[in-house]
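Inspection log for the structure reproduced underneath, given as structure tokens.
A single protein chain has been omitted from the complex, and every remaining protein chain is retained in its original position.
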Amino acid sequence: MPKRIKLGILGGGGDSLIGVLHRVAAYINDNYEITGGVFNANHEESLAFAKEIDIPTNRIYADLDALIEAELKLPEEERIQVCSVLTPNFLHFPMAKKLLENGFHVICEKPMTTNYEEAKILQETLAKAKKVFAVTHTYTGYPMVRQMREMIKAGELGKIHKVDARYYQGWINGIIHDKEKRSTVWRLDPKKAGISSCMGDIGVHAFNMIEFTTSLQVKSLLCDFNYLYDDNQMDVDGTVLIRMDKHVKGVIRSSQVATGEENGLAIAIYGDKAAFRWEQENPNYLYKLSDTEPLQVYKPGHAYNSELSLDGTKLPPGHPEGIFDAMANIYLGVAKAIRGEAYNDGEFPTMLDGVRGLNFIESTVESNKQGNIWVDLD
Amino acid sequence: MPKRIKLGILGGGGDSLIGVLHRVAAYINDNYEITGGVFNANHEESLAFAKEIDIPTNRIYADLDALIEAELKLPEEERIQVCSVLTPNFLHFPMAKKLLENGFHVICEKPMTTNYEEAKILQETLAKAKKVFAVTHTYTGYPMVRQMREMIKAGELGKIHKVDARYYQGWINGIIHDKEKRSTVWRLDPKKAGISSCMGDIGVHAFNMIEFTTSLQVKSLLCDFNYLYDDNQMDVDGTVLIRMDKHVKGVIRSSQVATGEENGLAIAIYGDKAAFRWEQENPNYLYKLSDTEPLQVYKPGHAYNSELSLDGTKLPPGHPEGIFDAMANIYLGVAKAIRGEAYNDGEFPTMLDGVRGLNFIESTVESNKQGNIWVDLD
Amino acid sequence: MPKRIKLGILGGGGDSLIGVLHRVAAYINDNYEITGGVFNANHEESLAFAKEIDIPTNRIYADLDALIEAELKLPEEERIQVCSVLTPNFLHFPMAKKLLENGFHVICEKPMTTNYEEAKILQETLAKAKKVFAVTHTYTGYPMVRQMREMIKAGELGKIHKVDARYYQGWINGIIHDKEKRSTVWRLDPKKAGISSCMGDIGVHAFNMIEFTTSLQVKSLLCDFNYLYDDNQMDVDGTVLIRMDKHVKGVIRSSQVATGEENGLAIAIYGDKAAFRWEQENPNYLYKLSDTEPLQVYKPGHAYNSELSLDGTKLPPGHPEGIFDAMANIYLGVAKAIRGEAYNDGEFPTMLDGVRGLNFIESTVESNKQGNIWVDLD
Partner (left out) sequence: MPKRIKLGILGGGGDSLIGVLHRVAAYINDNYEITGGVFNANHEESLAFAKEIDIPTNRIYADLDALIEAELKLPEEERIQVCSVLTPNFLHFPMAKKLLENGFHVICEKPMTTNYEEAKILQETLAKAKKVFAVTHTYTGYPMVRQMREMIKAGELGKIHKVDARYYQGWINGIIHDKEKRSTVWRLDPKKAGISSCMGDIGVHAFNMIEFTTSLQVKSLLCDFNYLYDDNQMDVDGTVLIRMDKHVKGVIRSSQVATGEENGLAIAIYGDKAAFRWEQENPNYLYKLSDTEPLQVYKPGHAYNSELSLDGTKLPPGHPEGIFDAMANIYLGVAKAIRGEAYNDGEFPTMLDGVRGLNFIESTVESNKQGNIWVDLD
């Protein structure tokens, strides 16, 4: 079996940014080759795009069914092994399900499904299929995010007692403040975009970051959404109070109307011995706070870093790692899993992360709808 | 009437940090002379302290009643004009009330009173007394905080739609995690320290900062406290969801167990045109964010600054202003008011700020006690 | 002609970091395929490495001569079009020269040659060969570095009058302070490493950054090296005074013993209207200073950015671009040039940049040797 894993891509054609991100991530560690896929629902555009990025067109299929049928006829060593699902959100569930049922590994963009019910079904499908399944919570691929997780596991913060995460963006301002635009854009139409805009799109990243770094679970939440205008039906801003256990509390702040913020994902975790602060826009700087010692700044690529952190570091200290590298680290973990090699817990987000994400989103909607009451997560 | 205002000081003796801060602030702009006062309940210690800081002892009194009686006998031009009340919290109300009733101006440390009821009574007293009354919400004295207020008033952020303030400290960790200490320290004893620790001590600063900078009022809130241990009766951490009007929401985060944080007061204000971010630890940097323009960093002392901001700036750009300067700016504003000179709205926090602070604190306690429900402010 | 350019790689095998960087950069924009090359002087290792990264081994050659001979026999549309020269420094010159003479485009690692004499010869070779030749001064690929160049060209700083660049690292401390190590390591042996360590390896990047961003040339310099120990023959630290014209002066600071510094490349450029500051470790933040306006912070991916800057930006604002992306931008420019497409001046460093770099390095050595006198550049 050659080293490079055969990767099929579903969606991500044209000028899709997520398409670029996944292709680059696939190449970065020499682990994958892009073998084929369905870049676009329109087969002609799909073929044109394959030519544009200069990938052989013979395994560009009309749709997923055609892909599955044709690939399963090929000898196993030639067959596409894993598919990246980059299609619109409502297609994630049926595509991922079908892929698993037919024996393909899956790398699925977030949100994994459009509701919690589907997520739990997919979880059962996976349990039977016994395949590798990753949800691309890309931010967990940053070396210093991995460093946080490992240091917390090692007890360096002591007992965690407070968490505070936010994801602030401002991009929807251009739409929400314009009456015409906000009533027509699909993003703010619950029929097309699902039950939540802000919490489903970015709040869930903050939620995932808390659970990933602390290895603890959110038990219940209370949520308040802001719609900004009476004629708008989708949350564009929201704050969530969370309880992880009786004495561990926290807050998740999420906004798409935080004017001038770009991808303001940040997390602070306070323990009884020390604390961490980290921001996505400067992902190489991990701040460790203490009540009695000077603040320490951890950076990637040093001998003092954890194994999981170093695994994702390709260059010497001082060269900035970007988002491409974060996604590439996740693809690397998936490649290890597909090949059956040893890998560390946390190298890529699993379906469980996807399931919990949907559980979170639905709970926030429920809490907000019921007048900001506490709702328990499963 | 000489320029320097005659200032009496109540409390602030010994190694009191707040005493240093007020004395320096009084001197910084050549507006006050410290004429006398009651530094300590113990008269001997009070006299000793006066000698230590080399202030004449002939007007160091045994208690406030003695001070009032003696000073009122003096000719008006020799009399103490204003008193700074730096005594333990439960004495703020009776002392301030008595001072106002006897015709003295008052500079009162925060919290103005220990409950909202007293605050409203004091408000009535002031209405009759027609004196200058300042509550030392010191942080409103920073030039860039004043700059925020003025620029928001001038419409530079457009319509405000989201606010986010925090005040995180970690100093109580050393007490709260020690069973012995947490059950004995007066700070965590509701009988001695009042109804709230974290929200009353620092959360109220974040609240004040929101109302000061936006010139808007919080209408209702929902609050969740964290006590961390079952045997602890005072909040050491809390998060407050706030509503300023139907469509303007926000969050106040406050903690005394945010390990490693020092005086982490920060505010972010998002409008439909632009946004502000500011942090107390680097008070000279005011960040103005926009969705379409490069981020701008405002600093003190420039021609582009507002009048209120420049008034508090004593040195050329690039020399760091510290907390002494912030407090001094407030004393400067009070001096103008006492002398009957013109001054800008916002130059010093008034009793109204104190009243609203107590209203806020009691509302958070109520919301938390009732299981995290929404509570309206007056 | 298919879109993907056929790329041969010389060197960069095994765990070479520069090899990873070039391969990723080649993939990132879907413009290249790695067709073959000579990864290692040892043919067996070269083949093993090709298998490891799963590249066809049929065009992995024993040496450069074999590559040239075989490739020239292939039809032009199948032939390797461009070679990346990643071999040890002393091989850059002979390999690049031979490639150009045989009609291949060249992407050459820095330093382009080991001395200025070779650089000038290579320049003549290129003049005859009329091929695309890029030197990988990677840092010029950062979007905000390109933004600086374009804004300066557009006159936004006014007339430049002062430049200040540094490149500080600390990694050689572990060697230089150890008498045994410093006398044996090839890096500090002039016979193996050439005439300069610190200035040749990193000072030249600071020099290049000045000339790239200002579009001005250094005219003369005065240099002082530090060897730190009497028994050390190679500069590990140096400061260079520069004159760009009669009234434009500056300084280049370079060190390999700046303890704790990682890749501390930074530049400040002062004009009579405004100034720029930029640091490689936080490459997305470009600071524009003014004497009268608030500081402005430019970031990548915005509508206010220059065309050259945006061309290198693949994702929305707020996602950190890393060093992989910087190198990828350079590969993108080279691809445009090879295909004969339009491209902007500055999209990739040309041979002229390489020539000037060697001119700079030799001049610093000369100035230092002559007792810190001024030396003119060509």
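Chains: A, B and C, in written order; residue numbering restarts at 1 for each.
One rule holds for everything that comes next: contacts are C-beta pairs under 8 Å (C-beta built on N, C-alpha and C of every residue); 3 or more make two chains touch, one makes a residue touch a chain.
Computed from a predicted structure; not experimentally measured.
Which of A:288, A:319, A:336 or A:356 touches the hidden chain is settled by the complete complex: it is A:288. Contact with the chain not shown here comes from a single listed residue; of C:98, C:153, C:249 or C:339, that residue is C:249. Of B:14, B:320 or B:371, it is B:320 that touches the chain left out of the display. In the full complex, chain C contacts the hidden chain through residues 157, 161-162, 164, 168, 170-171, 173-174, 177, 222, 224, 226-229, 237, 239, 241, 247, 249, 251, 253, 255, 257-261, 268, 270-275, 288-291, 295, 372, 374.
Taking the complete complex into account, residues 288, 292-299, 302-304 of chain A touch the chain not shown. Although one chain is hidden here, its contacts on chain B can still be listed: residues 2-4, 17, 20-21, 23-24, 27-28, 30, 33, 51-54, 169, 171, 261-264, 280-284, 299, 314-325.
In this text, only the chains that are shown with their structure count from here on.
Note: centroid distance chain B to chain C, computed from Cα atoms, is 55 Å.
Separating the centre of chain A from that of chain C, both taken as means of CA atoms, is a distance of 35 Å.
Looking at chain A, residues 171, 261 sit in touch with two or more other chains.
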